[in-house]
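Removed: one protein chain of the complex. Kept in place: all other protein chains.
Labels A and B are assigned to the chains in the order they are written; within every chain, residues are numbered from 1.
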Amino acid sequence: MKQALLSICAAALGLTMAGQASAAGTLETVKARGKLVCGVSLATPGFAAPDDKGRMQGFDADICRSIAAAVFGDGDKVEFVPTNINTRFQALQSGEIDVLSRQTTHTFSRDASLGLDFGPTVFYDGQGLMVAKSLGVTSAKELTEAAICTLPGTTTAQNISDFFRAINGKFELVVFESPDENRAAFYSGRCEAITSDRSDLASIRAVANNPDDYVVLPETISKEPLAPAFRQNDSNWGDIVSWSVWLLMAAEEKGITQANVDEMLKSEDPDVQRMLGATEELGKMLGLDNNWGYSIIKSVGNYGEVFERNLGEGTRLGLTRGPNALWNAGGLIYSPPIR
Amino acid sequence: MADVQTLALAPPQPAPTAPRLGRLSAYFGTPGNTLISVLSIAAVVFIAKLAFGWLVVDAVFSGNGETCKAASGACWPFVAQKLRYMLFGFYPYDEQWRPMLALLLLFAAFLFSMMPRFWSRGLLLGWILLVLPVLYILMAGGVFGLTPVATTSWGGLPLSFMLSFVGLTLAMPLGIVLALARASNLPAIRVLAVGFIEIVRGVPLISILFMATVMLPLFMPEGVTIDKLLRAQVAIILFASAYIAEIVRGGLQDVPAGQYEAGSSLGLHYWQVMRKIVLPQALKKVIPPMVGLFIGFFQDTTLVTIVGLVDFLDTVRSAIRDPQWQGIAVLEGYLVAAAVYFTFSALMGAYSRFLEKHFRTTHA
């Protein structure tokens, strides 16, 4: 028995040690490990969902790939860790994941009290409501006394409570732990409406038996800027995440695409030269290879391509750019200068 | 969660108290009895007809979601198309022979361990030192030319079985130590053991799983992270050990005090008395209730789906929610899952009854 116990102790210790990472900066840890560990959602088509071959696809997944490309020059050196709304922040706090790219809203209290920092907003979202067309509802204000399905503990439940308190209406809140259960309950008619971020609603609508039977109401009842998050007090790592995202945006502005990035290497434009590492040595300042920008675009394309591929009008989600158009096209997507 | 006590207490069945009547009068002896029989037969016929109609007559055997939607019966194409996903989850498609092999190996090892003639101290060691490492290597890869597969991609039936089998195997030594500590005559050690056992048994498994997945990472020194699957596994081990400790305590109490005294008077010290005299007797007695406990834990591993691990119930549920089959094959999916759980639990239950009989005849 004593031997058995000893061997268990040894095994347990071994496993702990195997999971041990150095207390150095996140970049060194990631490089030593040889891959980026990125927290995404479990199955949200358009943002992060495995395809038939088990490859993770989606907008959030591509953000992870762009960071991996910046670090390793290869966008596929990512391990995707599915997180749910209970575990996402703890996974980041404990170092289980290096970056959280999971439709997470940047808010004051999260920034201030959860021990994490947010990168630039990758998607400007807002909370909306979706109903069946047959209900004949055109405004969320008409939904008093309705039952509304939602997920627990996100800002969503609070926003919807605030919304109905403001118009002095009553409603029945039906809360589900899992997105699957939530969606199924809505489609079976347990609730008249379902509320979530508008992008998420598009994702839910996309998997309906007949998406045209459902309509997202015009009201946007909250601001939901979705941003990647990382542990605080590691500004080098924060810079890498932020500038990887900004590079996607700047590339769209400059017209660099996955297809033309090789030709663009020869571009005369000094901005493009700097971004792709043809001149100056910006990558080195972040502790990365100098062709980090080239690798990002080569792996995933620019912001517009990432958007269209995963969320755009050609996909089942069918989202328009809206506020997520470039600043010079009337949107909010704006990258600081890369120089 | 496991309804350990009631399972553990199911006593050997004596002859039924009610005298059996003649063959036919058992069914139709009195007017009351006739009524009961008629109603029972009607119920059985009704359910059988309903089930047969749904499972066979009205069922769809080939086609897709659209054909199923039109029919009123079961949708077997769903099961055929999704079975592999339900069994193995997101484990890389081309590598799925590995979890399959691991599952078969686990069954083989388990069948071997079920036969009383192979019971020995070496068996538990064999599990811990041989079976579990081989399983781990098969699943995780990284050596012998096997592609590494991260634990985040493990899922389905192998995960369910590993959580329960591995959990119970590793909980066993811990549970025995706890039981010994609880029966110890050193007050401080007794109090610690009682505290641990009662706290674990007083809270739901889900709270311990939450603690392990959400809270534990905050207690780790910076830079140390433990795999999420491993954390859930540790939670299950700790949980199981408290229940095992209670069963083993029952076994220890059944060993007559004279055995302890005889051992001591031979000059053996505490550990020798325990190892050579008391535990062998006590552990034999607790094997049937331990099997009952195992049935409970096998079912309880379904709770890991709530903390985001992809066990068998979870893969079945996401298969049901697949956009292509949404709202079409709910009952079919749950039926497959129920059939799998039922088969294994019922087999274990039958084994437990076999053991009870075996012990009654060989060690009366």
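The rule we apply is simple: contacts are C-beta pairs under 8 Å (C-beta built on N, C-alpha and C of every residue); 3 or more make two chains touch, one makes a residue touch a chain.
Note that in this section contacts and distances are computed from a predicted model.
From the set "Amino acid ABC transporter membrane protein 1 (PAAT family)", "Serine/threonine-protein kinase RsbT", "(2Fe-2S) ferredoxin domain-containing protein" or "Rod shape-determining protein MreD", the protein name that UniProt assigns to the chain left out of the figure is "Amino acid ABC transporter membrane protein 1 (PAAT family)".
Contact with the chain that does not appear here is found for just one residue of B:169, B:233, B:305 or B:318, B:305. The hidden chain makes contact, of the residues B:31, B:145 or B:202, with B:202.
If you put the hidden chain back, the residue from A:147, A:216, A:265 or A:338 that touches it is A:147.
In the complete assembly, the contact with the undisplayed chain comes from A:231, out of A:65, A:231, A:254 or A:321.
As for the chain not pictured, it touches subunit A at residues 85-86, 89-90, 93, 109-110, 112-116, 135, 142-147, 152-154, 157-158, 161-162, 165, 171-178, 181, 184-185, 188-190, 192, 231-233. Of the residues in subunit B, those that touch the hidden partner chain are 1-6, 9-11, 13-14, 16-21, 26-27, 33, 36-37, 40-41, 43-44, 185-189, 192, 199, 201-207, 210-211, 214-215, 218-222, 295, 299-300, 302-303, 305-306, 313, 317, 327, 330-331, 334, 337-338, 341-342, 345-346, 349.
Keep this in mind: only the chains that are shown with their structure count from here on.
Chain geometry summary: the mean Cα position of subunit A and that of subunit B are 37 Å apart.
Note for the complex: subunit B touches subunit A at residues 90, 92-93, 121, 124-125, 128-129, 150, 152-153, 170, 173, 176-177, 210, 213-215, 217-218, 220, 222-228, 230, 275, 279, 306-308, 317-318, 321, 323, 326-327. For subunit A in complex with subunit B, the touching residues are 1, 3-5, 7-8, 11, 15-16, 19-23, 29, 42-43, 45, 50, 53-54, 79-84, 86-87, 90-91, 93-96, 177, 180, 183-184, 187-188, 206-209.
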